[in-house]
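One protein chain omitted, others in place.
Then we have chain A:
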Amino acid sequence: LRRRVAVAGAVAGAVAAGWLYLRQQKERQQRSRRLRDLRALALGQGDFELRDVSGTPRRKADFLGRWVLLYFGFTHCPDVCPEELEKLSRAVQLLERDAALPPLQPLFVTVDPERDDAAALARYLRDFHPRFVGLTGTPEQVRAAAAAFRVYVSAGPRDADGDYVVDHSVLTFLVDPDGLLRDYYSRSRTAEEMAQSVRGHMDTYEPLPP
């Protein structure tokens, strides 16, 4: 009887081991399929073709390998954009204090390409973080970039002086070094909360294997 119990135990053990192995294989396959999907998503989504303040063309691919905090706004913005850019700058500064963290690239994309040319952006961004990169382009390029991030943009009516405000979604996007959208922050988040969240993402980040 004891021998039969031992044999039964060994068989059960072998079956369990086999089942665990198969499950592991299945999980591995699912993981690699997910990674393939994420990689395709990263390449396709949120891409843009714009120009920085020196006139150099910039695409999302140019920012791969870096964490990016991206905000869409315009320089004639009454209050929201300066507030959000101030917050974004402060969040970047807070994270810069920790030398162990990878650098975070602040990025500003205009939703008002008609007025916000390279010079206007350079002037505007001087008041915020020194590493801020400003991007502009043709109305079509800007429209495509905003659409890629599902950002609502609507220019208001012009007044007698030709002045107008642009209504737009107020969001700061966090993009990881693989170009994937990791998180987004609304007006209600403080700079400290933003920095904390970004740090959390940086800590849990695993690069997509090539």
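The working rule: a residue touches a chain if its C-beta (ideal position, glycine included) is under 8 Å from a C-beta of that chain, and two chains touch if they have at least 3 such contacts; residues count from 1.
One rule holds for everything that comes next: contacts and distances are computed from a predicted model.
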item: Chain not present in the shown complex, as UniProt names it (candidates "Trafficking protein particle complex subunit", "COA6 factor", "UDP-arabinopyranose mutase 5" or "Exostosin glycosyltransferase 2"); value: "COA6 factor"
item: Touch with the omitted chain, as defined above, among A:Gly55, A:Gly162 or A:Pro207; value: A:Gly162
item: Contacting the left-out chain in the complete assembly, out of A:Phe48, A:Phe108, A:Tyr124 or A:Phe149; value: A:Tyr124
item: Those residues of chain A which, in the complete complex, touch the missing chain; value: 75-76, 78-79, 82, 114-116, 120, 123-124, 127, 156, 158-159, 161-165
